[in-house]
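As you look at this complex, bear in mind that one protein chain is not there, while each of the others sits in place.
The block that comes next holds chain A.
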Amino acid sequence: MEWWIWLVIALAAAAALAVCLLSVQARRRSGGVIAQGPGPRAGGGRHS
């Protein structure tokens, strides 16, 4: 194969890897609102 085809393949693979890494990183850093406490039960919790 021509050398430039390998170059295109390598660049495409690098771009795909970068997208994967960025999405994993965004997921690691994304925030949430975490409920903590006793599990669900009859007459459960009471917010103020």
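Quick notes
Rule of thumb we're sticking to: contacts are C-beta pairs under 8 Å (C-beta built on N, C-alpha and C of every residue); 3 or more make two chains touch, one makes a residue touch a chain; residues count from 1.
In this text, contacts and distances are computed from a predicted model.
Look at the chain that isn't drawn here: its UniProt entry, checked against "PRC-barrel domain protein", "Peptide/nickel transport system substrate-binding protein", "4Fe-4S ferredoxin" or "Cytochrome c oxidase subunit 2", names it "PRC-barrel domain protein". Within chain A, the residues in touch with the undisplayed chain are 25, 28-41, 43-48.
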